[in-house]
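With one protein chain removed, the remaining protein chains of the complex are shown where they sit.
For chain A:
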Amino acid sequence: MRVRRLAAWTALPLAVTLGLAACGSGGDGGSGGSGSEAVSIQIAEPQHLVPTNTTETSGSQVLAGLFAPLVDYDAQNKPYEVAAESVTSSDNKVWTIKLKDGFTFHNGEKVTSDDYINAWNYGAYAPNGQGGSYFFEKIAGYQDLQGEKPKAKEMSGLKKLDDLTFQVTLSEPYIDFKTMLGYNAFYPLPEAAFSAPGVLKDGYEQAPIGQGPFKMKGTWQHDSKIEVERYDAYPLEKPKVQSVEFRVYQQLTAAYADVLADNLDVLPTIPTENLSTAPTDLGDRYQTSPMSSFQFLAFPTFEKEYSNPDVRKAISMAIDRDEIVNSIFKKSQTSARSFVSPVLPGYRENTTGAAGEFNPTEAKKLYQAAGGPSKITISYNGDGGHKDWVDATCNQLKANLGVDCVGSAEPKFSDLLNKVEKKQPVGLFRLGWVMDYPSMEDYLGPLYSTNGSSNYYGYSNPEFDKLVKEGSAAPTQAEAIKKYQQAEDILAKDMPVIPLRFGENVFGHSSKVSNVEMDLFQRVNLVKIEAAS
(Lines give C-alpha, C1' and ligand atoms only; values in the text may rest on other atoms or scores of the structure.)
Protein backbone atom coordinates (compact mmCIF):
# COMPACT_ATOMS: atom_id res chain seq x y z
CA MET A 1 0.00 0.00 0.00
CA ARG A 2 2.72 2.46 0.88
CA VAL A 3 4.49 1.83 -2.37
CA ARG A 4 1.46 2.71 -4.43
CA ARG A 5 1.02 6.09 -2.78
CA LEU A 6 4.61 6.83 -3.58
CA ALA A 7 3.92 6.37 -7.27
CA ALA A 8 0.91 8.64 -7.08
CA TRP A 9 2.88 11.38 -5.37
CA THR A 10 5.72 11.36 -7.85
CA ALA A 11 3.34 11.77 -10.75
CA LEU A 12 1.73 14.87 -9.31
CA PRO A 13 4.79 17.15 -8.87
CA LEU A 14 5.81 16.46 -12.45
CA ALA A 15 2.44 17.65 -13.70
CA VAL A 16 2.61 20.74 -11.49
CA THR A 17 6.09 21.80 -12.57
CA LEU A 18 5.19 21.48 -16.21
CA GLY A 19 2.09 23.59 -15.57
CA LEU A 20 4.07 26.28 -13.77
CA ALA A 21 6.71 26.43 -16.44
CA ALA A 22 3.98 27.03 -18.96
CA CYS A 23 2.68 30.00 -16.99
CA GLY A 24 6.12 31.47 -16.46
CA SER A 25 7.18 31.76 -20.04
CA GLY A 26 3.91 32.00 -21.90
CA GLY A 27 4.17 35.77 -22.17
CA ASP A 28 7.28 36.42 -24.20
CA GLY A 29 6.20 34.39 -27.21
CA GLY A 30 9.46 32.64 -27.96
CA SER A 31 12.78 33.75 -29.33
CA GLY A 32 13.77 36.56 -31.62
CA GLY A 33 12.39 39.51 -29.67
CA SER A 34 14.82 41.98 -31.25
CA GLY A 35 14.46 45.72 -30.89
CA SER A 36 14.15 48.05 -33.82
CA GLU A 37 17.87 48.83 -33.92
CA ALA A 38 19.07 45.24 -33.72
CA VAL A 39 19.41 42.81 -36.57
CA SER A 40 20.11 39.09 -36.60
CA ILE A 41 22.20 37.21 -39.14
CA GLN A 42 22.49 33.47 -39.65
CA ILE A 43 25.91 31.85 -39.21
CA ALA A 44 27.15 28.34 -38.56
CA GLU A 45 29.16 27.72 -35.40
CA PRO A 46 32.55 29.30 -36.19
CA GLN A 47 35.57 27.09 -35.72
CA HIS A 48 37.74 29.89 -34.41
CA LEU A 49 37.62 33.64 -33.83
CA VAL A 50 41.32 34.41 -33.91
CA PRO A 51 41.94 36.36 -37.15
CA THR A 52 44.90 34.27 -38.26
CA ASN A 53 43.05 31.04 -37.51
CA THR A 54 39.74 31.89 -39.17
CA THR A 55 39.37 30.55 -42.67
CA GLU A 56 35.65 29.75 -42.92
CA THR A 57 32.79 32.09 -43.76
CA SER A 58 31.00 32.15 -40.41
CA GLY A 59 34.02 33.15 -38.38
CA SER A 60 35.03 35.60 -41.04
CA GLN A 61 31.58 37.21 -40.92
CA VAL A 62 31.83 37.82 -37.17
CA LEU A 63 35.40 39.12 -37.43
CA ALA A 64 34.33 41.50 -40.20
CA GLY A 65 32.22 43.26 -37.59
CA LEU A 66 34.88 43.28 -34.89
CA PHE A 67 37.82 44.36 -37.04
CA ALA A 68 38.52 46.87 -39.79
CA PRO A 69 40.73 45.54 -42.59
CA LEU A 70 43.76 47.42 -43.91
CA VAL A 71 42.15 47.49 -47.35
CA ASP A 72 38.73 46.61 -48.70
CA TYR A 73 37.47 46.15 -52.27
CA ASP A 74 35.51 48.64 -54.34
CA ALA A 75 32.83 47.94 -56.94
CA GLN A 76 35.48 46.87 -59.45
CA ASN A 77 37.03 44.64 -56.78
CA LYS A 78 40.18 46.74 -56.62
CA PRO A 79 41.61 47.42 -53.17
CA TYR A 80 41.16 50.76 -51.38
CA GLU A 81 42.52 51.76 -47.97
CA VAL A 82 40.38 51.41 -44.85
CA ALA A 83 42.50 51.13 -41.69
CA ALA A 84 45.59 51.94 -43.72
CA GLU A 85 46.37 55.50 -44.76
CA SER A 86 48.49 54.22 -47.62
CA VAL A 87 50.06 51.00 -48.84
CA THR A 88 52.94 51.79 -51.18
CA SER A 89 55.92 50.19 -52.78
CA SER A 90 58.36 51.25 -55.46
CA ASP A 91 59.50 47.75 -56.41
CA ASN A 92 56.62 45.53 -55.17
CA LYS A 93 59.09 43.89 -52.82
CA VAL A 94 59.45 46.36 -49.97
CA TRP A 95 56.03 47.64 -48.97
CA THR A 96 55.41 50.54 -46.61
CA ILE A 97 52.12 50.47 -44.74
CA LYS A 98 51.03 53.68 -43.07
CA LEU A 99 48.11 53.41 -40.66
CA LYS A 100 45.30 55.91 -40.26
CA ASP A 101 45.47 57.82 -36.99
CA GLY A 102 42.54 57.57 -34.61
CA PHE A 103 41.87 53.84 -34.55
CA THR A 104 41.49 52.37 -31.08
CA PHE A 105 40.84 48.85 -29.89
CA HIS A 106 37.60 48.24 -28.02
CA ASN A 107 39.48 48.24 -24.72
CA GLY A 108 40.78 51.74 -25.40
CA GLU A 109 44.29 50.79 -26.58
CA LYS A 110 45.57 52.85 -29.48
CA VAL A 111 46.28 50.82 -32.62
CA THR A 112 49.99 50.89 -33.49
CA SER A 113 52.15 49.14 -36.04
CA ASP A 114 53.34 46.79 -33.27
CA ASP A 115 49.85 45.34 -33.07
CA TYR A 116 50.04 44.31 -36.71
CA ILE A 117 53.58 42.94 -36.49
CA ASN A 118 52.82 40.90 -33.35
CA ALA A 119 49.63 39.48 -34.81
CA TRP A 120 51.27 38.48 -38.09
CA ASN A 121 54.24 36.87 -36.35
CA TYR A 122 51.86 34.95 -34.14
CA GLY A 123 49.97 33.75 -37.21
CA ALA A 124 53.06 32.67 -39.10
CA TYR A 125 54.74 30.82 -36.21
CA ALA A 126 54.17 27.15 -37.06
CA PRO A 127 53.80 25.75 -33.50
CA ASN A 128 50.75 27.99 -33.04
CA GLY A 129 49.01 25.90 -35.67
CA GLN A 130 47.12 28.77 -37.23
CA GLY A 131 44.97 27.84 -40.23
CA GLY A 132 45.70 31.10 -42.04
CA SER A 133 49.47 30.94 -41.67
CA TYR A 134 49.99 30.40 -45.39
CA PHE A 135 49.00 34.01 -46.02
CA PHE A 136 52.34 35.10 -44.61
CA GLU A 137 54.52 32.81 -46.69
CA LYS A 138 55.39 35.60 -49.11
CA ILE A 139 56.95 37.68 -46.33
CA ALA A 140 60.73 37.41 -45.95
CA GLY A 141 61.77 35.18 -43.06
CA TYR A 142 58.56 33.13 -43.05
CA GLN A 143 60.54 29.92 -43.55
CA ASP A 144 62.46 30.52 -40.30
CA LEU A 145 59.19 30.20 -38.37
CA GLN A 146 58.33 26.80 -39.82
CA GLY A 147 59.10 23.27 -38.71
CA GLU A 148 58.72 21.68 -35.31
CA LYS A 149 61.39 23.80 -33.65
CA PRO A 150 61.54 27.01 -35.67
CA LYS A 151 64.74 29.05 -35.75
CA ALA A 152 62.99 32.36 -35.08
CA LYS A 153 59.78 33.70 -33.56
CA GLU A 154 59.61 36.82 -35.69
CA MET A 155 59.70 37.28 -39.44
CA SER A 156 62.71 39.27 -40.56
CA GLY A 157 60.61 40.98 -43.21
CA LEU A 158 58.51 42.96 -40.72
CA LYS A 159 60.06 46.20 -39.49
CA LYS A 160 58.50 48.97 -37.42
CA LEU A 161 59.32 52.47 -38.68
CA ASP A 162 57.24 54.45 -36.20
CA ASP A 163 54.02 54.04 -34.24
CA LEU A 164 51.87 54.29 -37.33
CA THR A 165 54.19 53.03 -40.06
CA PHE A 166 55.78 49.69 -40.73
CA GLN A 167 57.65 48.08 -43.55
CA VAL A 168 57.03 44.65 -45.04
CA THR A 169 59.76 43.04 -47.10
CA LEU A 170 58.67 40.15 -49.27
CA SER A 171 60.97 37.33 -50.27
CA GLU A 172 60.29 38.24 -53.90
CA PRO A 173 58.27 40.97 -55.61
CA TYR A 174 54.53 40.43 -55.49
CA ILE A 175 52.21 42.84 -57.26
CA ASP A 176 49.04 41.71 -55.46
CA PHE A 177 50.34 42.10 -51.92
CA LYS A 178 48.09 45.11 -51.33
CA THR A 179 45.07 43.13 -52.57
CA MET A 180 45.97 40.32 -50.21
CA LEU A 181 45.80 42.61 -47.17
CA GLY A 182 42.00 42.58 -47.25
CA TYR A 183 41.90 39.04 -45.86
CA ASN A 184 41.10 38.62 -42.19
CA ALA A 185 44.46 36.98 -41.42
CA PHE A 186 45.97 40.48 -41.67
CA TYR A 187 43.94 42.06 -38.84
CA PRO A 188 45.91 43.44 -35.86
CA LEU A 189 45.73 42.06 -32.33
CA PRO A 190 45.78 44.31 -29.23
CA GLU A 191 48.35 43.95 -26.48
CA ALA A 192 45.55 42.66 -24.27
CA ALA A 193 45.25 39.60 -26.53
CA PHE A 194 48.64 38.30 -25.45
CA SER A 195 49.52 36.95 -22.02
CA ALA A 196 53.22 36.99 -22.90
CA PRO A 197 54.98 38.04 -26.11
CA GLY A 198 53.87 35.57 -28.79
CA VAL A 199 51.46 33.71 -26.50
CA LEU A 200 47.76 34.29 -27.03
CA LYS A 201 45.69 34.69 -23.87
CA ASP A 202 43.48 31.68 -23.14
CA GLY A 203 40.11 33.33 -23.29
CA TYR A 204 40.80 35.83 -26.08
CA GLU A 205 38.82 33.86 -28.61
CA GLN A 206 35.73 33.89 -26.40
CA ALA A 207 35.51 37.68 -26.60
CA PRO A 208 37.84 39.03 -29.29
CA ILE A 209 38.92 42.65 -28.94
CA GLY A 210 39.27 44.37 -32.29
CA GLN A 211 39.35 47.86 -33.78
CA GLY A 212 36.28 47.55 -35.98
CA PRO A 213 32.82 49.16 -36.08
CA PHE A 214 31.36 46.69 -33.57
CA LYS A 215 32.54 45.38 -30.21
CA MET A 216 31.59 42.18 -28.43
CA LYS A 217 28.54 42.23 -26.17
CA GLY A 218 29.25 39.48 -23.67
CA THR A 219 31.09 36.42 -24.86
CA TRP A 220 30.84 33.86 -27.62
CA GLN A 221 27.89 31.64 -26.70
CA HIS A 222 28.83 28.43 -28.43
CA ASP A 223 26.19 26.79 -30.63
CA SER A 224 23.86 29.63 -29.74
CA LYS A 225 24.84 33.16 -30.69
CA ILE A 226 27.44 35.91 -30.77
CA GLU A 227 26.24 39.42 -30.06
CA VAL A 228 28.07 42.61 -31.00
CA GLU A 229 27.15 46.25 -30.48
CA ARG A 230 28.20 49.51 -32.12
CA TYR A 231 31.61 50.82 -31.05
CA ASP A 232 31.18 54.58 -30.74
CA ALA A 233 34.86 55.49 -31.02
CA TYR A 234 35.15 53.93 -34.48
CA PRO A 235 36.64 56.69 -36.67
CA LEU A 236 35.16 55.77 -40.06
CA GLU A 237 31.59 55.36 -41.29
CA LYS A 238 29.49 54.15 -38.39
CA PRO A 239 26.99 51.32 -38.70
CA LYS A 240 23.29 52.18 -38.97
CA VAL A 241 22.20 49.56 -36.47
CA GLN A 242 22.85 49.50 -32.74
CA SER A 243 23.66 45.82 -32.46
CA VAL A 244 23.95 42.63 -34.45
CA GLU A 245 23.17 39.14 -33.28
CA PHE A 246 24.94 36.36 -35.17
CA ARG A 247 22.67 33.41 -34.54
CA VAL A 248 24.06 29.93 -34.92
CA TYR A 249 22.01 27.53 -37.00
CA GLN A 250 22.81 23.90 -37.66
CA GLN A 251 20.56 23.63 -40.67
CA LEU A 252 19.87 26.26 -43.26
CA THR A 253 16.30 25.06 -43.66
CA ALA A 254 15.58 25.98 -40.04
CA ALA A 255 17.00 29.45 -40.64
CA TYR A 256 14.91 29.74 -43.78
CA ALA A 257 11.73 29.03 -41.81
CA ASP A 258 12.77 31.73 -39.35
CA VAL A 259 13.29 34.29 -42.11
CA LEU A 260 9.82 33.53 -43.46
CA ALA A 261 8.38 34.11 -39.99
CA ASP A 262 10.42 37.33 -39.52
CA ASN A 263 12.21 35.63 -36.66
CA LEU A 264 15.63 36.02 -38.29
CA ASP A 265 16.70 38.97 -40.39
CA VAL A 266 19.34 37.81 -42.85
CA LEU A 267 20.02 34.39 -44.33
CA PRO A 268 23.24 34.65 -46.40
CA THR A 269 22.64 31.36 -48.25
CA ILE A 270 19.23 30.07 -49.26
CA PRO A 271 19.24 26.28 -48.83
CA THR A 272 19.06 24.22 -52.03
CA GLU A 273 15.79 22.63 -50.89
CA ASN A 274 14.07 26.00 -50.92
CA LEU A 275 15.59 27.49 -54.06
CA SER A 276 12.57 26.76 -56.21
CA THR A 277 10.05 28.38 -53.87
CA ALA A 278 12.21 31.15 -52.40
CA PRO A 279 11.54 33.79 -55.12
CA THR A 280 7.79 33.56 -54.51
CA ASP A 281 8.09 33.15 -50.74
CA LEU A 282 10.28 36.20 -50.30
CA GLY A 283 9.46 38.40 -53.29
CA ASP A 284 11.94 41.25 -53.57
CA ARG A 285 13.59 40.11 -50.37
CA TYR A 286 15.12 37.29 -52.39
CA GLN A 287 18.35 38.62 -53.85
CA THR A 288 21.50 37.57 -55.64
CA SER A 289 24.94 39.11 -55.92
CA PRO A 290 28.28 38.05 -57.38
CA MET A 291 30.56 35.72 -55.49
CA SER A 292 33.85 34.05 -56.26
CA SER A 293 33.10 30.33 -56.11
CA PHE A 294 34.10 28.20 -59.06
CA GLN A 295 33.05 24.59 -59.71
CA PHE A 296 34.94 22.44 -62.14
CA LEU A 297 35.67 18.89 -63.20
CA ALA A 298 39.32 17.86 -63.03
CA PHE A 299 41.07 15.28 -65.16
CA PRO A 300 43.67 12.94 -63.76
CA THR A 301 46.11 14.24 -66.39
CA PHE A 302 48.68 11.67 -65.23
CA GLU A 303 46.48 8.88 -66.60
CA LYS A 304 47.06 7.87 -70.16
CA GLU A 305 43.47 7.88 -71.32
CA TYR A 306 43.01 11.52 -70.33
CA SER A 307 46.46 12.77 -71.28
CA ASN A 308 45.36 13.96 -74.72
CA PRO A 309 43.96 17.54 -74.55
CA ASP A 310 41.56 16.72 -77.38
CA VAL A 311 39.81 14.10 -75.25
CA ARG A 312 39.43 16.68 -72.50
CA LYS A 313 38.09 19.29 -74.90
CA ALA A 314 35.63 16.83 -76.42
CA ILE A 315 34.20 15.99 -73.01
CA SER A 316 33.88 19.69 -72.25
CA MET A 317 32.02 20.30 -75.52
CA ALA A 318 29.61 17.46 -74.78
CA ILE A 319 28.37 19.09 -71.58
CA ASP A 320 25.41 21.45 -71.81
CA ARG A 321 26.21 23.77 -68.91
CA ASP A 322 23.20 26.05 -69.33
CA GLU A 323 20.78 23.16 -69.16
CA ILE A 324 22.21 21.99 -65.82
CA VAL A 325 22.32 25.50 -64.40
CA ASN A 326 18.67 26.06 -65.29
CA SER A 327 17.14 22.76 -64.36
CA ILE A 328 19.18 21.73 -61.33
CA PHE A 329 20.47 24.96 -59.85
CA LYS A 330 17.43 27.07 -60.76
CA LYS A 331 19.78 29.78 -62.03
CA SER A 332 21.42 30.20 -58.61
CA GLN A 333 24.75 29.62 -60.38
CA THR A 334 25.96 30.64 -63.82
CA SER A 335 27.72 28.66 -66.53
CA ALA A 336 31.51 28.97 -66.53
CA ARG A 337 33.52 29.21 -69.71
CA SER A 338 36.70 30.70 -68.22
CA PHE A 339 39.31 29.51 -65.73
CA VAL A 340 38.98 32.41 -63.30
CA SER A 341 35.94 33.99 -61.64
CA PRO A 342 34.09 36.90 -63.30
CA VAL A 343 34.51 39.02 -60.16
CA LEU A 344 38.24 39.46 -60.82
CA PRO A 345 39.98 42.33 -62.53
CA GLY A 346 41.34 40.76 -65.71
CA TYR A 347 38.49 38.32 -66.22
CA ARG A 348 37.55 37.67 -69.86
CA GLU A 349 34.48 35.80 -71.05
CA ASN A 350 34.76 32.56 -72.97
CA THR A 351 38.48 32.01 -72.65
CA THR A 352 37.84 28.32 -73.22
CA GLY A 353 36.76 29.24 -76.75
CA ALA A 354 35.17 26.50 -78.79
CA ALA A 355 35.84 23.94 -76.06
CA GLY A 356 33.33 25.69 -73.83
CA GLU A 357 30.52 25.77 -76.37
CA PHE A 358 27.98 22.99 -76.28
CA ASN A 359 28.40 21.16 -79.58
CA PRO A 360 27.50 17.46 -79.41
CA THR A 361 28.30 16.57 -83.04
CA GLU A 362 31.75 18.16 -83.03
CA ALA A 363 32.40 16.68 -79.59
CA LYS A 364 31.67 13.16 -80.75
CA LYS A 365 33.85 13.53 -83.83
CA LEU A 366 36.76 14.94 -81.84
CA TYR A 367 36.35 12.33 -79.11
CA GLN A 368 36.47 9.43 -81.52
CA ALA A 369 39.39 10.90 -83.46
CA ALA A 370 41.39 11.35 -80.25
CA GLY A 371 40.54 7.86 -79.05
CA GLY A 372 38.90 8.71 -75.74
CA PRO A 373 38.04 5.96 -73.24
CA SER A 374 34.77 4.08 -73.71
CA LYS A 375 33.87 4.36 -70.06
CA ILE A 376 33.98 7.55 -68.01
CA THR A 377 33.70 7.77 -64.22
CA ILE A 378 32.97 11.01 -62.41
CA SER A 379 33.88 10.92 -58.71
CA TYR A 380 32.39 13.29 -56.18
CA ASN A 381 32.00 13.58 -52.44
CA GLY A 382 28.62 12.27 -51.36
CA ASP A 383 28.15 14.71 -48.48
CA GLY A 384 27.98 17.88 -50.52
CA GLY A 385 24.79 17.60 -52.57
CA HIS A 386 26.61 16.94 -55.85
CA LYS A 387 24.79 13.80 -56.92
CA ASP A 388 22.13 15.51 -59.04
CA TRP A 389 24.39 17.50 -61.28
CA VAL A 390 27.00 14.76 -61.61
CA ASP A 391 24.31 12.33 -62.73
CA ALA A 392 22.94 14.91 -65.17
CA THR A 393 26.42 15.51 -66.57
CA CYS A 394 26.90 11.78 -66.96
CA ASN A 395 23.63 11.43 -68.83
CA GLN A 396 24.70 14.18 -71.21
CA LEU A 397 28.04 12.46 -71.84
CA LYS A 398 26.27 9.16 -72.46
CA ALA A 399 23.90 10.72 -74.96
CA ASN A 400 26.37 13.00 -76.70
CA LEU A 401 29.54 10.92 -76.80
CA GLY A 402 28.03 7.46 -76.92
CA VAL A 403 30.14 6.32 -73.98
CA ASP A 404 29.26 4.64 -70.73
CA CYS A 405 29.35 7.04 -67.79
CA VAL A 406 28.78 6.54 -64.06
CA GLY A 407 28.88 8.90 -61.11
CA SER A 408 30.81 7.43 -58.20
CA ALA A 409 30.33 8.86 -54.72
CA GLU A 410 33.07 8.91 -52.12
CA PRO A 411 31.69 9.35 -48.58
CA LYS A 412 33.65 12.48 -47.82
CA PHE A 413 35.80 15.04 -49.54
CA SER A 414 38.86 13.77 -47.68
CA ASP A 415 38.24 10.27 -49.04
CA LEU A 416 38.16 11.66 -52.55
CA LEU A 417 41.37 13.62 -52.02
CA ASN A 418 43.11 10.60 -50.50
CA LYS A 419 42.37 8.50 -53.55
CA VAL A 420 43.44 11.26 -55.91
CA GLU A 421 46.67 11.83 -54.04
CA LYS A 422 47.46 8.13 -54.17
CA LYS A 423 46.70 8.25 -57.91
CA GLN A 424 44.04 5.58 -57.63
CA PRO A 425 41.76 5.47 -60.66
CA VAL A 426 38.85 7.75 -59.84
CA GLY A 427 38.19 9.02 -63.35
CA LEU A 428 37.14 12.64 -63.57
CA PHE A 429 36.50 14.29 -60.21
CA ARG A 430 34.75 17.41 -59.05
CA LEU A 431 36.48 20.24 -57.22
CA GLY A 432 35.54 23.72 -56.17
CA TRP A 433 37.43 26.87 -55.37
CA VAL A 434 36.68 30.08 -53.48
CA MET A 435 39.19 32.88 -53.61
CA ASP A 436 40.96 34.39 -50.64
CA TYR A 437 41.43 37.78 -52.28
CA PRO A 438 40.41 39.14 -55.70
CA SER A 439 43.43 38.48 -57.86
CA MET A 440 43.78 36.21 -60.86
CA GLU A 441 46.89 34.85 -59.20
CA ASP A 442 44.75 33.40 -56.41
CA TYR A 443 43.21 31.09 -59.01
CA LEU A 444 46.09 30.47 -61.37
CA GLY A 445 48.69 29.83 -58.65
CA PRO A 446 47.02 27.29 -56.34
CA LEU A 447 44.87 25.56 -58.96
CA TYR A 448 47.01 25.18 -62.05
CA SER A 449 50.68 25.78 -61.34
CA THR A 450 52.90 22.74 -60.91
CA ASN A 451 53.32 23.15 -57.14
CA GLY A 452 49.89 24.65 -56.53
CA SER A 453 48.36 23.74 -53.16
CA SER A 454 45.16 22.50 -54.78
CA ASN A 455 46.55 21.07 -57.99
CA TYR A 456 45.41 17.53 -57.33
CA TYR A 457 45.32 16.56 -60.98
CA GLY A 458 49.01 16.70 -61.76
CA TYR A 459 48.83 19.43 -64.37
CA SER A 460 52.23 20.86 -65.14
CA ASN A 461 53.27 23.26 -67.85
CA PRO A 462 56.58 25.09 -67.35
CA GLU A 463 55.56 27.89 -69.67
CA PHE A 464 52.39 28.46 -67.67
CA ASP A 465 54.33 28.48 -64.39
CA LYS A 466 56.75 31.00 -65.84
CA LEU A 467 54.00 33.36 -66.98
CA VAL A 468 52.23 33.30 -63.60
CA LYS A 469 55.51 33.99 -61.87
CA GLU A 470 56.31 36.85 -64.21
CA GLY A 471 52.82 38.21 -63.65
CA SER A 472 53.11 38.31 -59.89
CA ALA A 473 56.52 39.97 -60.17
CA ALA A 474 55.33 42.55 -62.72
CA PRO A 475 55.81 46.21 -61.89
CA THR A 476 52.23 47.34 -62.60
CA GLN A 477 48.78 45.80 -62.32
CA ALA A 478 48.15 46.20 -66.04
CA GLU A 479 51.28 44.26 -66.95
CA ALA A 480 50.53 41.63 -64.35
CA ILE A 481 47.05 41.07 -65.73
CA LYS A 482 48.46 40.80 -69.23
CA LYS A 483 50.80 38.01 -68.14
CA TYR A 484 48.02 36.27 -66.22
CA GLN A 485 45.79 36.39 -69.27
CA GLN A 486 48.52 34.87 -71.42
CA ALA A 487 48.79 32.12 -68.85
CA GLU A 488 45.05 31.58 -68.99
CA ASP A 489 45.27 31.18 -72.76
CA ILE A 490 47.64 28.27 -72.22
CA LEU A 491 45.04 26.66 -69.97
CA ALA A 492 42.49 26.97 -72.76
CA LYS A 493 44.81 25.03 -74.99
CA ASP A 494 45.66 22.35 -72.45
CA MET A 495 42.24 22.12 -70.76
CA PRO A 496 43.48 20.49 -67.52
CA VAL A 497 40.03 21.02 -66.00
CA ILE A 498 36.55 21.66 -67.35
CA PRO A 499 35.11 24.89 -65.95
CA LEU A 500 31.45 24.27 -65.14
CA ARG A 501 29.84 26.93 -62.99
CA PHE A 502 30.42 30.18 -61.14
CA GLY A 503 28.57 30.69 -57.87
CA GLU A 504 26.43 33.55 -56.70
CA ASN A 505 25.33 34.74 -53.31
CA VAL A 506 21.69 33.77 -53.12
CA PHE A 507 20.35 35.37 -49.99
CA GLY A 508 17.14 36.47 -48.36
CA HIS A 509 16.12 38.78 -45.58
CA SER A 510 13.13 39.49 -43.36
CA SER A 511 10.78 42.44 -43.76
CA LYS A 512 12.40 44.08 -40.73
CA VAL A 513 15.66 45.05 -42.45
CA SER A 514 16.65 46.86 -45.62
CA ASN A 515 19.83 47.66 -47.54
CA VAL A 516 21.22 44.16 -47.22
CA GLU A 517 24.43 43.83 -49.22
CA MET A 518 26.70 40.82 -49.50
CA ASP A 519 30.35 40.89 -50.48
CA LEU A 520 32.39 38.47 -52.59
CA PHE A 521 33.20 36.42 -49.50
CA GLN A 522 29.59 35.63 -48.60
CA ARG A 523 29.61 38.18 -45.82
CA VAL A 524 26.83 40.66 -45.04
CA ASN A 525 27.95 44.29 -45.09
CA LEU A 526 27.39 45.22 -41.44
CA VAL A 527 27.90 48.96 -41.88
CA LYS A 528 25.30 49.35 -44.61
CA ILE A 529 22.48 47.18 -43.26
CA GLU A 530 19.53 49.10 -41.78
CA ALA A 531 16.56 48.22 -39.65
CA ALA A 532 13.40 49.01 -41.56
CA SER A 533 11.16 51.44 -39.75
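Criterion: a residue touches a chain if its C-beta (ideal position, glycine included) is under 8 Å from a C-beta of that chain, and two chains touch if they have at least 3 such contacts; residues count from 1.
Here is the rule we go by: contacts and distances are computed from a predicted model.
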Omitted chain, identified by the protein name its UniProt record gives, among "ABC transporter permease", "Acyl-CoA synthetase (AMP-forming)/AMP-acid ligase II", "4Fe-4S dicluster domain-containing protein" or "Polynucleotide kinase-phosphatase": "ABC transporter permease"
Touch with the omitted chain, as defined above, among A:241, A:255, A:278 or A:378: A:255
Residue of A:102, A:127 or A:197 touching the missing chain in the full complex: A:127
So one chain is hidden, and I want to know which residue out of A:78, A:365 or A:412 touches that hidden chain in the complete assembly. A:412
Chain not shown: contacting residue from A:74, A:223 or A:284: A:223
Hidden partner sits against chain A at residues 3-4, 6-7, 14, 18, 21-22, 24-26, 28-32, 47-48, 55-56, 126-131, 133-134, 146, 148, 221-225, 247-251, 253-255, 257-258, 260-261, 263, 383-384, 412-415, 417-418, 431-432, 446, 453-454
